[in-house]
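Starting off with a structure, shown below.
For this view, one protein chain was removed and the others were kept in their places.
When the chains are written out, they are named A and B in that same order, and each has its own residue count from 1.
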C-alpha cells in the first residue's frame, strides 16, 4: 500500500478476491458441485436399496415373516419415535435424495447437451455409451419409482385388490401379471447398469478414486450392481416359478 | 552479379550502454545508473511486446508486474503455443549444485568460447550471472524440473562443457518453462495489465520522429489491418531459421517482425550465423514440411558412428564393432560425443560427404543406444529418454531400443538477429529486441541449453530493468494517432503489399517458392559455404524474387482467415533476408562457429578463425530492396577470455 491507498503495484498483484459465496451456493452453482450432490444422493439411495433388497428376500420365508417385517418397519425406534415416524423420516430423506439427484441430473444433462450442439458427421457409438445408459437408465428408474409407489405403497394402480398391511399378497399379485414382471425386471436391469457406472462415478466425483484403488472400486461397483439386480429380481422370479405364492 | 555485393562500410558501431569496470560489476552498475520510472507513472506508459515465447512471455508478464500497460501480440491462437515450447533438452545455470567446479565465470567462459569468440563479453557475463536467478524464478512458478530422490533439482551435461549445469524437465524443458511464463502472463492478462492479441501478426513497425511508437498488425481471423501505439516496442518474435524452409522451427515461425524493423532502421547483425543442430531426424522425401530435432541430451548416452567402409549398406546390427567408426570419440577424445553442435554437425556432414552416411540417400549417421541399454538397463534409458524414443519411433517407424537411431543435422537456431546494445535496444530508439530475435549473446555458435537461458534472462531480468531507463528519459512522448501521416504511410504500404500478393494471380504456390529458396540456402549458405557458392546464391535470389512477384498465386481475399496470404507475405521477407545472409556469409571470409567457410580451415579440417580481420559483429544497415547495404562493424574486445583456437580434442 502506498501513502494514499493502493498503488498501481498493489493493484497489479491483486488479481483475486477473497469474498466467496457460501459452500452451499458454491456447490449448487458448480458443475463439479452438482455432481457431488448427485454422488451423495445416489449413495444414499444405494444404501437404501441394499437394505430394501435384503428385506425383500424375506418374502422367501413366508407371509408371516414378510408381513411382520413390514410392520416392524413402522415401529422402528419406538418408544422414542412414534409409530411410522422413522419410516416417514426415511421417506423424506429419500424424496429429497431423488429430487436432488434428478434435478442435478436434469440440469447437468442440459448443460452437457448445450455444450455439444452439433454432432460429428463420422459417428463413433462408444463415445456416449456410458452417458446414454445413465441418462436413459435414470429416466426409466424415475418412471419405475412412480409406478412402484403407486403399485405397492399407495395401491393406486395395483392389479389385484390392494390390501394395506398385507404386502406379501400385494407383491404376489403384482408379479402374477406379465406386465408387472416385465416392468420390474427391466427396471432392475436398468438399476444394475446405473449402479455399475454410478457407484464408480460417485467415487470419482467424491475424489475417492485413485490409480491403485481403481480396480477395487470397479469390482465393488460390479458386485453391488450384480447383487442388487439379482436380489431384486429374485422376488418376481420366485413368484413366477411358484416358490413364492 | 548485381550491385548488391558491393556493400559500403559505414561508421563503426559501439555498444554505448555497457558500463566499464570489472566485468562482474557491470550489470549492477548499469542497473544503478539506469533511470527509473515512478511506480505511479508506469501505468501511463504502454509497451508493445510482439511474441509470447520465453523472451516475450516473460517480458510481458514482468513489465505488467512492474505496473506498465502491456499490449502483446502473437500469431498463434494462444500465447502458450510459441515455439519455445518445442525446446527439449534443458536450461543452463551456474548453480554449481553438483560441486563440480562450476561458477558464473565458468559459464561465461564456456559461452564465449562456445560462441567462437564472436560475442560481447559484457552481455555474456550478465547472462551467466542471471542464469542463477532464472532457476529460482521458474521453481517459484511451479515449473516441474526433474528432481532427485532427495527432492533437490537434478542436472545433466550438455555439449561443449565439462560440468553438469543443465536443469531439465524430462525432454520437455522448453514446454515447462514456457508454460511458467505463459501462466505468469495469464495472471497479468486476468488482472487487466496485459492486453493480449492472439492470432494477430505484426506486419510493420511505426517509427515517428526517429522513435519506435507502434506497430501495424493484421488480425488473422478477420483480416483487419490495424495500428497499435506505444511508448516502446519490444520484438520477441524469435529467429529466422525458416528461411531454409526445412528447419526445426515451427511452420509459422517467421522473420517478418525483425525484417520489417530492419527495413525501418534497425540494423541486422551477423545474419549468417545459423546453427545447424546435429541430432535431427533425417528427411524422408520431397513432401517433408519440417524437420524434427532429437534433444542433444541424447548425446550424453548415445554413441554416434558410421561404417568404416564407404557404401556399406548392411543393417547396423550386422556391422561388427571393429568395422564401425565412432568418429566423434576418435577425433575429439576429451569431449567425445559431447562436442559443441557446430562441430558435431560438420563432422556428420564430412562422413556423409565421404560416402559413409547411412539410411536413404546416405544422409544420416547412427546414434546408438545399445551400449547405454546394456550399461543402464532398458528401464533407466526409458525413464531418461522415453518420450524422445517414442517420438522417433512415431516418425520413422523404427524402434530405437532395437536399432540405432538415424540422425542428420538440420537448421535449428539463428545466432544472428537485430543488433542491440547492452540495454537490448536496437538502432531505432524505443525499439528493443529480446531472445532469439536479437543477435544475442551466443556469438557464432550457441551452446546447448543456452537459448532458454538467454530468452528468460532477457525477458524476466534484463529488459524490464533497461527499458525503464528509456521510458524515464522519454516520459512525455507526444501521442501518435491513426491519422498521423507516417502512420498512414506505413499502413498504406502494408495494405498495398498484401493487395499486390492477392492480385498477381500467377501459377506458383507460396510453398513452391519457399521450398526453392530453402534448397538454395541449404546448398550454398548451409553447413559449409564457399565464395563461389555464395555468389551463385546472391545471383539467384533476386531472380527468385522477381519470379515470385510475377508468378505467385494467393487464393481468397485479405478480409478473411487466409493462411496462404500469411505464408506468401512471410516469403516476401525471406526473399530479402536470404540475400543479406548470403552477403554476410560472403563478406566474412573466415570460419567461426556455425559459419564454416571452406576456404578457411585448419589442415585437419577444423574451422579457422581470423581474429585480425573479423573479430567484430557485422551490423548491416538497410538501404532498399536489392540495394547494397551498409556494413557497420562493432569491434569485439576480449578482456577476460582470450581468443584461442577452440579445441575439443
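Simple rule for what comes next: contacts are C-beta pairs under 8 Å (C-beta built on N, C-alpha and C of every residue); 3 or more make two chains touch, one makes a residue touch a chain.
One rule holds in what follows: contacts and distances are computed from a predicted model.
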item	value
Protein that the absent chain corresponds to, by UniProt name, given "Sugar ABC transporter permease", "Succinate dehydrogenase", "Putative Zn-dependent peptidase" or "Sulfurtransferase"	"Succinate dehydrogenase"
Absent-chain contact - pick from B:26, B:95 or B:277	B:95
Per the touch definition above, residue among B:152, B:380, B:532 or B:637 touching the missing chain	B:152
Residue, one of B:18, B:94, B:119 or B:189, that touches the chain absent here	B:189
Of B:397, B:478 or B:604, the one touching the omitted chain in the full complex	B:397
Residues of chain A in contact with the chain not shown	13, 15-16, 18, 20, 22-24, 26-27, 29-36, 108, 111-124, 127-131, 134, 197, 200-201, 203-211, 214
Residues in chain B touching the chain absent from view	58, 61-62, 65, 76-81, 83, 85-86, 95, 97, 133, 135-142, 144-153, 169-170, 172, 175-176, 179, 182-184, 186-187, 189-190, 196, 198, 221, 248, 250-253, 284-285, 287-290, 292-293, 391, 394-395, 397, 460-461, 464, 507, 509, 511-512, 553, 555-556, 560-561, 563-564
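Operating definition for what follows: only the chains that are shown with their structure count from here on.
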item	value
Whole-Å separation of chain centres (CA-atom averages), chain A against chain B	60
